[in-house]
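Every protein chain but one is kept in place in this view of the complex.
Residue numbering begins at 1 within each chain, and the chains themselves are lettered A and B in the order written.
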Amino acid sequence: MLLPIVTQIGLALPLLVTGAIITETIFGWPGVGPYFLTATKSLDYPVILAILLLSATLVIVGNLIADLLYVLVDPRVRLQRSAA
Amino acid sequence: MTAATAGPATRRPALNRVRTSVPAQAWVAIGFLGLLVLLSLLAPVLPLDPDTTDLDAMSQPPSPEHWFGTDQLGRDYFARVVYGGRISLVVGFLAMLTATVIGALVGVVAGFAHPRVDGLLMRLVDFLSSIPWMILIIVVSVFLKPGLATIIIVIGGFSWMATARLVRAETLSVKERAYVGYSGYIGERPARIVIRHILPEVLPTILVAATASVSLAMMTEASLSFLGVGIQQPMASWGSLLQTAQGNLQQLPHLALIPGLLIIATVLSFNALGNALRHQLSREA
Partner (left out) sequence: MTARTDELLRAEDVSRHFPIRGPFGTRTGVLKAVDRVTLDIRRGETLALVGESGSGKTTLGRCLLQMEPVTSGRVRYEGVDLTALPPQRRRGYHRSMQVIYQDPFSSLNPHRTALQQVLEPLRVLTTDADPTGRALEALEQVGITGDAVHKYPRAFSGGQRQRIGIARAISVRPAFVMCDEPVSALDVSIQAQIVNLLTRLQGELGLTYLFISHDLSVVRHIATRVAVMYRGRLLELGDTEEVFADPRHPYTRSLLRAIPVADPRRARAAALRPSPGRPEFDWPEEPQPLVEVSPGHLVAT
C-alpha cells in the first residue's frame, strides 16, 4: 500500500521546479519558474541549460530516493534477491 | 459449479448502482460540449467581432449589449471568448489526435511485435516520460517557430506515452487469445491480424484514452498560452485570455473567471465522457 505513495514521493521532487512555474508566475514570486520562463523567451542559453540540468538531476535523485525507500518499505523487495 | 454461479451474482448489484448515476453526468457533458462545438463552428457566420477595439467602452462588466462585458481595450469579450474557444478546442482536438495516433501505433506495435522491439519501444516511452514535461514543452515551443502548428505538434508529441502504455497492455492481452493464435498459425499476414483481430478489441481503450488526452491537451495549451509561450497575439485562446486578464484581476474579475470556468467545465466534460465510455464498455465485456 505504501508503494504507490513512495512512487509519488519520488516523482514529487522534480515537481518542485516544474510545478512551480505557473504558480510563481501567477503570484509574482521571484522563483525558478519565472526565471526559467524569461530565460527561454530571451534565449538565455546558460540559464536554460542550468535549469534543465537541475530538473534532470532532481528526476534522477527523486527516483533513487524512491528506489531506496522501496527496500525499506517492502521486505519482499530484498528477499527476492536471496531466494533466486 | 457453485463458485461459478456465486461470482456474477455478487458482482451485478454494484454494476447496476453505478450505471444509473453515470448517464446523467454524461448527457450534461455531451450537451455542453455540443454547444461549444456548435458555437465554434458557427462563429464566422455569427455577428461576433472579437478584434475591434472600442476605447469608449473599455473594461465594462457584463451587460445586455456585451454579454460578457469588454476587455481592457474595449473588445467584446463574448466574441473573444467564442473565438478563443475555437482555438482552444482545435488545439486540444488536434493535439489529442496526434497523441492518440502516435500512442496507438506505438502501443500496438510494442504489444504485437517481437519482445525485443517491445523492450526498445518501452525504453523510449520511459525515457520520454521521465523528462519533466512542462520544462521540455516550454523549451521546445520556444525553439520552434511559434504558432498553432507548433503547439499542436509539441503537445501531441509529448503526451502520447500514456496512451501507448494502455494500448500496449491491451494488445498484449488480446494477442494471447485463441483466435489470434489461430490466425498466426494459418499464416495470415501480421498487418492483417492486427487490423482484423487486434484493433477492434483495442479500439475502446483507445477511445477512452483519447478523451483523457483532450483534457490534458487543453490544460497544457491553456498553461502554455498563459505563460506566454503558446498562442500568440493576435490569435487568442482561453489560456492567453487568462494571461491578459491577470493585470486587472481585482477590478475586472470576469475577464479571468469566464475563460477559467470554461476551461474547467470543458475538461470536466471530457472526463465525464471518458468515464461514461469506460462504464459502457466494461458493461459490454
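Quick notes on this one:
The rule is simple: a residue touches a chain if its C-beta (ideal position, glycine included) is under 8 Å from a C-beta of that chain, and two chains touch if they have at least 3 such contacts.
Computed from a predicted model, the values in this text were never measured in an experiment.
For the chain left out of this panel, the touching residue among B:183, B:205 or B:243 is B:183. Residue positions on chain B in contact with the hidden chain: 3, 177-179, 181-183, 185-188, 196-197, 200-201, in rising order.
The definition used in the following text is that only the chains that are shown with their structure count from here on.
Averaged C-alpha coordinates give centres for chain A and chain B that are 25 Å from one another.
Residues of chain A touching chain B in their complex: 14-15, 17-19, 21-22, 25-26, 36-37, 40-41, 43, 48, 51-52, 55-56, 58-59, 63.
Chain B makes touch with chain A in their complex at residues 130-135, 138-139, 142, 223, 226-229, 246.
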